[in-house]
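Omission of a single protein chain aside, the complex is shown with its protein chains in their original locations.
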Amino acid sequence: MSIVETKIRDLPPASLAPAKTNSIEQIRYGCAIGALQSVAAIPRAIPITHCGPGCADKQFMNLAFYNGFQGGGYGGGAVVPSTNASEREVVFGGAERLSELIESGLKILDADLFVVLTGCISDLVGDDIGAVVRPFQERGIPIVYAETGGFKGNNFTGHELVTRAIIDQFVGDYAGEQQTGVVNLWSLLPYHNTFWRGDLTEIKRVLEGAGLQVNVLFGPESKGVSEWKAIPTAQFNLVVGPWLGLSTARHLEHKYGQPFLHVPVLPIGSNETARFLREVLDFAGITAGPARDKAEAFIADEEARYYKYLEDFTDFYAEYWWGLPAKFAVIGDATYNLALTRFLVNQLGLIPARQIITDNPPDEFREEIRAQYRRIADDVATEVDFEEDSYAIHQSLRQTDFGHKPPIIFGTTWERDLAKELKGVIIEVGFPTSYEVVLSRSYVGYRGALTLLEKIYSTIVSRSA
Amino acid sequence: MGKKTKQIAIYGKGGIGKSTTTSNISAALVEAGYKVMQFGCDPKADSTNTLRGGEYIPSVLDLLRENSRVDAHDAIFQGFRGVYCVEAGGPQPGVGCAGRGIITAVQLLKQQDIFEELDLDYVIFDVLGDVVCGGFAVPVREGIAEHVFTISSADFMAIYAANNLFRGIQTYSNKGGALLGGVIANSINTDFHREIIDDFVEKTQTQVVEYVPRSLTVTQAELQGKTTIEAAPHSEQAGIYRRLAKRIAGHTESKVPSPLDAKELRAWSAGWADQLIEIERRSERLVANA
Partner (left out) sequence: MPINLKTAVVETREQRLGTIIGWDGKASDLSHESAYARGGCASKCGPKARRICELRGPFTQGSICSEQMVECQAGNVRDAVLIQHSPIGCGAGQVIYNSIFRNGLAMRGLPVQNLHLISTNLREKDMVFGGIAKLEQTIRDAWERHHPKAIFIGTSCATGIIGDDVESVATALEAELGIPVIPLHCEGFKSKHWSTGFDATQHGILRQIVRKNPEKKQEDLVNVINLWGSDVFSPILGELGLRVNYVVDMATVDELAQMSEAAATVGFCYTLSSYLAAGLEQEFGVPEVKAPMPYGFAGTDAWLREIARVTNREGKAEDYIRNEHARVKPKLAELREKLKGKKGYVATGSAYAHGLIGVLRELGVEVDGSLVFHHDPVYDSQDPREDSLAHLIDQYGEVDNFTVGNRQQYQFFALLQRVKPDFIIIRHNGLAPLAARLGIPAIPLGDEHHAVGYQGMLNLGESILDVLAHKKYHQDLAAHTKLPYKKWWLDQKDPFLFARSV
């Protein structure tokens, strides 16, 4: 029995926690139309929004700007066409207004794919969006639509709706061959995850290093719509993360007869990444022979480099006089939360004190996610909470026993003041991260893990004096 | 200025004679020397037609659709003996949001202080149907109408709609909303009709304000695009409308109704249906025997 496990029993009883209500203070996700950022994440795709005048600005400014200052990219940000629906569109319906917006937008905008997203207004007054978009589709214009009214769910929900819309309305039917060694990657939520660009780049890099061809679909490494068109030709779909992307993979299985592999843990560090790659290779049927040998050589090479750096880091890690934090909390979406917790426990030997998942995963996935934390390491089990209201999250952190040393909190800007209150250290790793400027930085795979170590310990060391 | 405008809302299921009755009340009140506005809250925008010779007027929402800013005066028209007529208007069936349209139209007039400016004695909102969504509840909310009347015939669907309205009133009643003045019983030509309505108001703890019979005079007046008060001022029906208007004008104490719940309403209507069938059977027998 490990120390950690006994600690779990010290968690406050549920009765101390305030009764859960509908209220959400200090939000940790946007709404379904926030998936306009998923469209902006596809090279040369432009979202067209049919919503109130503030919706597009709000989702962009918060998911993409005050979250790592990622920027709008080619077709996102302030470029996003919007009907800016007014009282007129509410009372009389907004279908005509949307139609004229699309028609004029086609003359002005240069894009390979348009995705119409609706907001609360349209979904409440019941505009028939299909009837507006279909005539454009019939003219051969690459345009699809998704009904993403904010009351339908968060931007994770919206992401799945948009992905599904592009597959069904743009990629379309396919009955041809599937190509061995080609994989579609479904993982981090673009923009919402502050480090998605760097992370997807690293995942693609290691998969390709292991000999696979990857349709990454979102971000700077994506080839854009041609990659989306190629989705049905892939051998299989790879879902990396506890739940996001699973419904897409199931849909693709049904639609194209494509199998999928679900790897719940986004890999951070050499051990996790090697295990991840071997699992994918096995699933791809690359179990032996020259292709596997080449993959193993890649893994060995990456591993050697990784441990060279880790060896040098050890001088610091073992000898730093002034002490380093021992206990940590992670407050974040399921994918990053699980990935970080595994890395911090298994690679660094830190002690999990509180893990809170904030992206509201559908109920059907929660038991399996809990099980993941109960076997976070061979000798460490921990519990995970699901909570989206920051007031409750912060109360829970205040009641957490972080032991004799200040904790390290992996969280968001919302935890900045709380970390000070607890005399601990804050590493902003999730939405919203308003005090980091993020370009290509990654915290996953081989390279990202090293960057993460740099970030964690630079933060700690820089606080010393 | 200075006097308090009395604001009244009249609800009823579509086709029940709601606009006819409301227009006659308005006509009777202007005839009695009051300053009255009738405010139609129905997307069809035909509430006030018989006050204006059968003529349609542009609705508040028509103006809003065409202009970025609307002067409320452009939506106010005078009719029979100077009665002020306003139509909220709304979208075509099947699109947009009619409920929001009513909210918008009512707010616009209130923001421009129209009721005070016109120095009105009465504003009568003529509101469509049962309370289907928040927008249709606007006239019963705080600060708009104080008294609500519902028009119902002895027809079960009309009574369902009235009962629904009672539920809406109950919801808003503890938040400063309007209270129920009573039921205007329309198309009451037999004792049996009267018994049904009387039983319903008793069960829901309200009252009948007036029994209005179905009358050919009304139909004839409507065909001329006029209210009965205008077209047949000396008719018996006009007298009934005047009496109704007087009662509504003099009405001061409204109450929270006790609507029936769904189960009670079913049981209640089933009971009356049995009696109805019995009566039908008897009359068939009479016919057969004749």
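Going by the order they are written in, the chains are A and B; count residues from 1 in each one.
Assume contacts are C-beta pairs under 8 Å (C-beta built on N, C-alpha and C of every residue); 3 or more make two chains touch, one makes a residue touch a chain.
Since the model is a prediction, treat every value here as computed from it, not as a measurement.
Student: Of the residues A:Ala85, A:Ile376 or A:Val429, I need the one that contacts the missing chain.
Tutor: With A:Ala85, A:Ile376 or A:Val429 as choices, the missing chain is touched by A:Ala85.
Student: Among A:Ile42, A:Ala56, A:Val216 or A:Val444, which one is in touch with the chain left out?
Tutor: Spelled out, the listed residue whose C-beta touches the missing chain is A:Ala56.
Student: Could you please point out the chain A residues that touch the chain left off the display?
Tutor: Counting over the whole complex, chain A touches the hidden chain at residues 18, 21-27, 29-34, 46, 49, 52-63, 65-67, 71-72, 74-75, 77-87, 89-90, 100-101, 103-105, 107-111, 119-121, 124-125, 149-154, 391, 413-414, 416-417, 431-432, 434.
Student: Please output the residues of chain B touching the missing chain, sorted low to high.
Tutor: Counting over the whole complex, chain B touches the hidden chain at residues 68-71, 74, 97, 99-100, 103, 107-108, 110-113, 133-138, 141-143, 172, 174-177.
Throughout what follows, only the chains that are shown with their structure count from here on.
Student: Mind checking the centre-to-centre distance between chain A and chain B? Centres are C-alpha means, answer in whole Å.
Tutor: 55
Student: Which part of chain A faces chain B closely enough to touch in the complex?
Tutor: Chain A reaches chain B through residues 87-93, 95, 124-127.
Student: Under the touch definition given earlier, write down the residues of chain B that touch chain A in their complex.
Tutor: 61, 64-65, 90-92, 95-98, 100-101, 104
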